[in-house]
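Of the protein chains in this complex, one is absent; all others appear in place.
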Amino acid sequence: MRFAFTDEQLELQRVVRELLGRECPPARVRAAWDAAPDTPLAVWPQLAAMGVVGMTAPERFGGLGLDELDLALVLEETGRAALPEPLLEHTAIAIPLIAETCDEVFCDRWLGAAAAGRAVITVGLAGAPFVADAGRAKLVLLEHDDELHAVEPRLTTLTAEPSIDGARKLARVEWTPISATRVATGAGARAALDLAFDRGAFATAAQLIGVARRLMDMTVEYVKLRTQFGRPVGSFQAVKHQLALAHVAIELARPCVHRAAYALARREPDRAVHVSMAKAYASDAAAGAARTALQCHGAIGYSFEYDLHLWMKRAWVHAAAYGDAAWHRARIATAVLDGEP
Amino acid sequence: MRFAFTDEQLELQRVVRELLGRECPPARVRAAWDAAPDTPLAVWPQLAAMGVVGMTAPERFGGLGLDELDLALVLEETGRAALPEPLLEHTAIAIPLIAETCDEVFCDRWLGAAAAGRAVITVGLAGAPFVADAGRAKLVLLEHDDELHAVEPRLTTLTAEPSIDGARKLARVEWTPISATRVATGAGARAALDLAFDRGAFATAAQLIGVARRLMDMTVEYVKLRTQFGRPVGSFQAVKHQLALAHVAIELARPCVHRAAYALARREPDRAVHVSMAKAYASDAAAGAARTALQCHGAIGYSFEYDLHLWMKRAWVHAAAYGDAAWHRARIATAVLDGEP
Amino acid sequence: MELAFSAAEEAFRAEARAWLRANVPRDLPPSGSERGFAAHVVWEQQLHAAGWSVVAWPRAFGGRDASIVEWLIFEEEYYLAGAPPRVTQNGIFLLAPALFEYGTDEQRARILPPMAAAEVLWAQGWSEPGAGSDLAAISSTATRTDGGWLLRGQKTWSTRASYCHAMHGLFRTDPSAPRHKGLTYFLVPLDGPGIRVNGFRRLDGDLDFAEIFFDDAFVSDRDVLGPVDQGWKVAMATTGSERGLTLRSPGRFLAAAERLVDLYRRTVSFDSAAARPRSGRTGVADAYDRGHRDAVIRAWMDARAYQLLTLQTVTRLVAGQTLGAESSVSKLAWSELDLRLHQAALDLLGPMAELGPDAPSAVDGGAWQKGFQFALAGPIYAGTNEIQKNVVAERLLGLPKD
Partner (left out) sequence: MELAFSAAEEAFRAEARAWLRANVPRDLPPSGSERGFAAHVVWEQQLHAAGWSVVAWPRAFGGRDASIVEWLIFEEEYYLAGAPPRVTQNGIFLLAPALFEYGTDEQRARILPPMAAAEVLWAQGWSEPGAGSDLAAISSTATRTDGGWLLRGQKTWSTRASYCHAMHGLFRTDPSAPRHKGLTYFLVPLDGPGIRVNGFRRLDGDLDFAEIFFDDAFVSDRDVLGPVDQGWKVAMATTGSERGLTLRSPGRFLAAAERLVDLYRRTVSFDSAAARPRSGRTGVADAYDRGHRDAVIRAWMDARAYQLLTLQTVTRLVAGQTLGAESSVSKLAWSELDLRLHQAALDLLGPMAELGPDAPSAVDGGAWQKGFQFALAGPIYAGTNEIQKNVVAERLLGLPKD
């Protein structure tokens, strides 16, 4: 029993954190808010060069053949940086979904370009009404009646659906499923799509941990400096206790996310329960951290010019994406209370 | 629009409060814990002499012909005193149930004795597995298949079922419904029993307000006196804010209880929603006050010798009686969300 | 106890309802832009022309002498008709009560009618970069000069000040006095020399805040409200009002709760397949919906309970009592319920909740998300909820000061 990451995994986290600290400051996130949905990605080429974009691709396609345990801390860092680029859909979901589901011809055509970061691939699973970053994708993986379709942009009509998180470029995708777009069917497709959903929920949870920690860091710094009534507001018990509870929630959520990474990497049969634990706790911890962060900041946190809202809005939208906390609790209840596997 | 009690109602409250302050100190409540279930009631004769025990009975039976608006503040005071006597079942439920449902012969036989306090009458409605104070009752009103039965002790077998609130003498009542015990049937009985349940829920809510306020009073006094770290613990924000929130919850619950009293007294068609509002908020406010009171007291509140637990346990058992907060919210949801009357 | 309204009150309600249902504009743009604000001003001028702008004021100032109960009725009908929050509120709800209590006859006659008519728009100028929760830390100053005062310093978080003509707020007139002393309440035109108003955006992107810089801006003696150096007392008349009854009638929350119930009915019936995550089992969706159900009914109940609390308070006010620290109970209640109510709506909307107002698929034009972000300000402004809890603990429960 050793519930910790390897030195290699921690080193990769460190390197990614350094890169994002340098290349993805808040100004970059704000620039993404103002950019059109098809603007080329800014940090992406460097993440690709580092191997991160293709890390989940098999090595024969130029990837690193890594799994969710290797991804977990990387995703936490992208959350911490509020990275406005589709690592979640592309690296955490699409690449493994293609590698495990599609035929050799298809993999040959797409995985090398995806691993190298040349072709962005995004995903629209059933239940998600909009697709993130469809406007800059070379390929959109879409679920339809338990089938997996891979659709090129020329076969889709996109309607922008602006999110309150301006860095998140959502679109409604209209398309017609045809045999040429169908890449997987039957029980295999169904299982692969279930796994893709769980990967999405896990990856979102991992990012939420980073988002929540950044919200806490910003707030702790602020309340140490801000004085009222002649003392730092961080010295008031009312502020301390709110922040302490938010911290406890994050500390409890984080091991759940790591446990979900393990369950996915090891293909454990009760994977869904572990993923739902991760998403439920991470969603609540991040939404709670957002509420606490704003309340402890007071008015300044409520201004658009101050950076806090960039992370608050990311916390809100990701808390709702891939199933919110209540949905995941209901899924666990079905498994545990009704005794179904 | 005048949402306030009359001077007469406030005066009755004052008089009852005075009586209970004198005759029902914590030592009296503790004595009731130690007493057998058939011990004669101690404060009852004085409450009867004052007219309180019979206040809901028609005047021709020696009562005062008063309604729930007159009862509300009296019940709050019995909660404040943790009165260990069955005013709730006897005065708030049984007397009006008999007066409105039973024939003249039956009323003649029982209501005068009940109003004078000579015969205690208690109630067991469907859904309540145990009956309070059956051991000292001369008559038990029991619900069976939408019928109302009035059963004398000789026709029942009682098994004591001790509650954690030792002043509450619960019993399982075994009996056989026979035509001689049946006092009401049909739609009239059904409506009367529904009303009886709502009266029970309202009366419990009203008592809970008094229980919650007493818990707050004891706690506020304690945290003003108790010092730690060289200052009163009541000067710490963590203590202040817990108590402030408990106070807000009580302040919101109290008008709901008064609104329910009005709905019952005026026989409003949406009575059930108002009663459920009262019971839901009062249950949560009292349970919350109990939690806050104990936490702000620290260890001393956890000791049996200190009086706090007498009120905490009353708060817990009454929060669960006649439908807990979640059950009443679900009833309101059925009425409001599903559009049923 | 009598909870029915009088025939006169019911007639008042019927008249208000009829007028509002016929006249409340549909699809007003948000007020946080030059264009949007102008449209809101037009609406409030129309409201005034019909006599509904300040119903509880004397007729002489543009009101209709309505009782406080009638005012509550008006507020209920106003929001039930779907009318928007008042852009004049920092004048009519904040400054006006202080004017009624501390103003001179000349000030009332000069200031109130154009305020009621939405011809002169008023912003509030209290907070400063260093004075938020700790309002008494105000450091902007007013120095005596011929016939008036010269203002120096900075105000911030002044809602709508970019679009307003005047500001009311506190300045330090006696720097040697203790913190709460030596402050004076001024009524300041915003178009004079030495004043710069710099708008900035709030959380939802609307340009709704401003900071205001004073560089020897002149304000005349006739625009001092109340006694010099007694501004704190004047301000407390305003906060008693801001935090309490006048600004936060239950009407807005009752209306929002009804819309939430409507949203619940729409979402449980409409495309639950499209707007919910995948599930192989019906049981999941079912249990999930039940959770929503409880959150929705809690919000509905909270709005009703807050209404009852307010009606009891109003009864006391009508009987001649005054509103004291109880207003902090109200503030804690409405600010928390508003947030829970909007959170329940967002939870119902699931993945649709994140859409902004410009998204073609946004449910109800994105109003729930906007309402949620607005509600988040509730526990912060008008005295943070931490301050309010201190007030409840110290002034209502009698706990010792920190």
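Brief remarks follow.
We call the chains A, B and C, going by the order they appear; numbering starts again at 1 in every chain.
Convention: a contact is a pair of C-beta atoms (placed from the backbone, for glycine too) under 8 Å apart; a residue touches a chain by one contact, two chains touch by 3 or more.
Since this is a predicted model, take the numbers as computed values, not measurements.
From the set B:Phe197, B:Tyr222 or B:Tyr281, the residue in touch with the chain omitted from the display is B:Phe197, counting the whole complex. Contact residues of chain B toward the unshown chain are 125-130, 159-165, 168, 170, 172, 193-194, 197, 227-229, 233, 236, 238-239, 291, 294-295, 298-299, 302-305, 309, 312, 316-317, 320-324, 326-327, 329-331, 333-334, 338, 340. Against the chain not shown here, chain A presents residues 1-6, 69, 216, 220, 223-224, 231-232, 234-237, 239-241, 243-245, 247-248, 251-253, 255-256, 258-259, 262, 277, 280-281, 326, 329-330, 332-333, 336-337.
Operating definition for what follows: only the chains that are shown with their structure count from here on.
Across the assembly, the mean Cα position most removed from that of chain A is the one of B. Measuring from the averaged C-alpha position of chain A to that of chain B gives a distance of 52 Å.
Spacing of chain A relative to chain C, judged by their CA centroids, is 37 angstrom. Taking the mean of the C-alpha atoms as each chain's centre, chain B and chain C sit 40 Å apart. Taken residue by residue, chain C touches two or more other chains at 386, 389, whereas all remaining positions touch fewer.
For chain A, the set of residues touching two or more other chains reads 236, 238.
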